[in-house]
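Heads up, one of the protein chains got dropped from this complex, but the rest are sitting where they should.
So that you can tell them apart, the chains are marked A and B in the order they are listed, and the count of residues begins at 1 in each.
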C-alpha cells in the first residue's frame, strides 16, 4: 500500500513536468514552425549575393563590439522610417544573416541601408573618433580597429561553417577565402581579380582604410558597412514598382 | 561547507572537478590560437580550485547521520552571498554604461571598456548573476520547506550553484574579450551554452527527486513556478542557441537560423526569458516569502493556479510583439499582439492575489521594510505587465519600439519587480538561514528601501520621457511635409534624461551595496553568536562528539 502511494506521487510529479512542457511548448511551436516554410512565399531576389570573406569578417567584428545594441538593421513599414532611412527591409535581405542583426534599440540611427551613403574616409574618421565628424555623437571610439591586423588565416573555416548552416558558398570561395580577403582591400594587388570573379562585378574592391599595404580590422568593418542594404536590389526595385 | 559532505560525496566532487579541469586543458590546447584558449584556462582554474577546496577538508570526519533530520541549507547560504556579489557588480556596470551615453569618453580608449562590450556584462550580470543565483538559492530553500523533504544529496546542489556561476564568469569575461553570439540575453558562445545545459539538467533532477520524496500530498504552488522556470528556460535555451562552431578550436559559432526565422526564434526566446526567468521564477519567490513574512496564507490559492496556467500558456505566443512592422509576416505579429494583451489577465490576477494577501496586514507593511519591498514589487509587477500589454499593441509599438521607452519598461520590471521581490525575500531569508533573530540593521533595510524606490522612479520617469520624445521627434513632420528633425537632434534632446537615468541607477546601486553590507554584518553577527554559545555550551562535549562518530 505504502509502495503504491509512493509511486502515485512520483507519477504526479512527472505528469506535472510533462504538462508544463506541453502547455508551454505547443504555443511557440505552432507560431514558429510555419516560418520555416516561409521561403515559398518570400520575395524573390535572384541577384542576392553572399558576403565576401572580408565583409563577413567585418560583420563578426560588428558583432564582437556589440554594435547591434545601438543600431538596428530593420526599417519598418512606416512612412517616417522609409523617408528617413530608405525602402523598408524585406525578409529576403537577411536570409544569409546567421544570426540576424535586426536590433532592438536605436541609440544611433538604423543602418540597414548605410552602404554607399558615406565615403570610406568618412567611416574611417567616424570610427576612430565619432565626435570629429558628428560633434554631438555619443558613439564610442573604435581606434583599435585601425591598429589591429585582421585575422584571415581561418576565414575558409568560417565560410565552411556558414555553408553548413545554409549559406551557398562554393568550394572555390572557401578555398580562396584568405586570398579574397586580401584582394578585396588591395585593388592593385594580385588577388583583386578573383574577388569580382567569385562575388560579382558590383563588389566593392578598395583600400577601405586608406592603406592598401595593410589589412586591418578597419578594412573589414568598413567593407561590411559599405555593403549594408547592397546585397540585393529587391527592396529598391519593389519600392520603385510601387511608386509607379 | 566541505565537512558536511560525506566521504563519497567528497570523492565525487574531486572527480567532477578533475573532469572539469581536463575539459579546461582540452579547450586551452584546442583553442590556443583563439580566445577559446583563454576560457580553457579559466575552466581549468575553476576545476583546480574545486579540487583544492575539497582536498583541504578531505580528511575531516564524516558528518553525523543526524544531519538527515535537518534541511540542507549550505548551498542556499552561498547562493545568497553570490547573488548579492553579482548584484553589486552587475549594477555597477549598469551605471557605467548609463554614464557612457551621457559622457561617451569614459572608455579610456580600451576595447573591453566600450559600450557594446560592457552592456551585456550589465544585462547578464544582473539577470543571470544576481537574479539567477537568487532563484537557485531560494528555490532550494522553498523546495525543501514546501516538500518537507531534505535535498536528495549534498553534492549536486553545489554542482548546480558553482557550475552556474562558472557559466556566469565565462559569459561576463567573454563579453569583455569580444565573445558574443549577439543574441540578446543569450550572448554566451556554444561551449558555455552546452555547459549550462549540463548544469540545468542536474538542477531539474534535484527538483524532481526532492518532489518525489515529498511528505506533503500537494505540490505547493511556488514550486510550480520554479518548475516552469527550470523547464521552459531549458527548452528556450537549447532551441535559441543551436549553432555550428567554426571549429572545435574556435569560440565563434554561427547560428543555425537566419533572417526572419532567427528573429522570431530570438524574440520567442527573449520574451520568454522575461516570462520564465524574470517572472515565473520570481513569482515562485513571491508565493512563498510574501505569505510567510506577512504571516497570512495567500489570498486565493485557486487564483494562483489559474494564473499559473495562464502565464505558462500565453507567454509563449507573445514574443512576436518585438517585431511589429518588420519583415515578419503580419499574422504572426497579430497573434503576438493578441496574446500579449490577454496576458494582462493572469498577470493582474497574480499581482492582485499578492496585494489581497496583505489586506488586513497593512500595519505590518508600514512597519516592516522587508514586507514593503515585497508589496512594492507586486505593485510594480502589476504596473509593468500593464505597460507591457499596452506596448504590444501595434499602434503604440510603432512609437515606442527602438526607443528608450522599451528600456524604461524593462527597468520598471527589473528594478521595481524582480530586484524588489528578491531583496525582500533575501531580507526575510537571511535571518532564517543564519539562525538569528533579525537582520543586523533594520534601519539599513529602511534606507535601502527608499534608495531603491527613488532610484527606480527616477530611472523609469527619465526613460519614459526620453523614449516618448524620441519616438515623437522621429515621426514629426514640418509644414512642408518633410521630417522636422534629424536623428542627431533627437539624440541631443536625450542628454538630460541620460544624466538623470544615471543618477537613478546610481541610487539603486548604492541600495544594493547597503544590502550587501547588511547581509555581511548579519553573517558576522551570527558567527560571533554561534561562537559564544558553542564555547559556553559544550566545551567538553565537542571532543567527545567527534570521537563518537565512527560508531554511528
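The rule is short, and it goes like this: a contact is a pair of C-beta atoms (placed from the backbone, for glycine too) under 8 Å apart; a residue touches a chain by one contact, two chains touch by 3 or more.
One rule holds in what follows: contacts and distances are computed from a predicted model.
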Among "Cytochrome c oxidase cbb3-type subunit 4", "Spermidine/putrescine ABC transporter permease", "Septum site-determining protein MinD" or "ATP synthase subunit b", UniProt-listed name of the chain not shown: "Cytochrome c oxidase cbb3-type subunit 4"
Given B:13, B:221 or B:323, the one touching the chain that is not displayed: B:221
Touching the absent chain when the full complex is considered, from B:81, B:306 or B:341: B:306
Contacting the left-out chain in the complete assembly, out of B:145, B:209 or B:237: B:145
Among B:292, B:364, B:394 or B:495, the residue in touch with the chain that has been omitted: B:292
Positions on chain A where the hidden chain makes contact: 23, 26-27, 30-31, 33-34, 37-38, 40-41
Interface residues of chain B (partner: the chain not displayed): 68-71, 144-146, 148-150, 215-218, 220-222, 288, 291-292, 295-298, 301-303, 305-306, 309-310, 313, 317, 329, 331, 335, 432
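Basically, only the chains that are shown with their structure count from here on.
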Computed distance of Cα centres, chain B from chain A, in Å: 30
Contact footprint of chain B on chain A as seen in their complex: 9-10, 12-14, 16-17, 20-21, 23-28, 31-32, 35-36, 38, 42, 60, 63-70, 72, 74, 76-78, 80-81, 83-84, 88-110, 130-131, 134, 136-144, 154, 157-158, 161-162, 164-167
Residue ranges of chain B touching chain A (in the complex, touch as defined): 100-102, 104-105, 107, 109, 111, 114-117, 119-120, 175, 178-184, 208, 211-212, 214, 217, 219, 224, 227-228, 231-232, 235, 243-247, 250, 252-266, 268, 272, 276, 309, 312-317, 319-320, 322-329, 332, 335-336, 339, 398, 401-403, 406-407, 474-475, 477, 482-483, 487-488, 491-492, 498
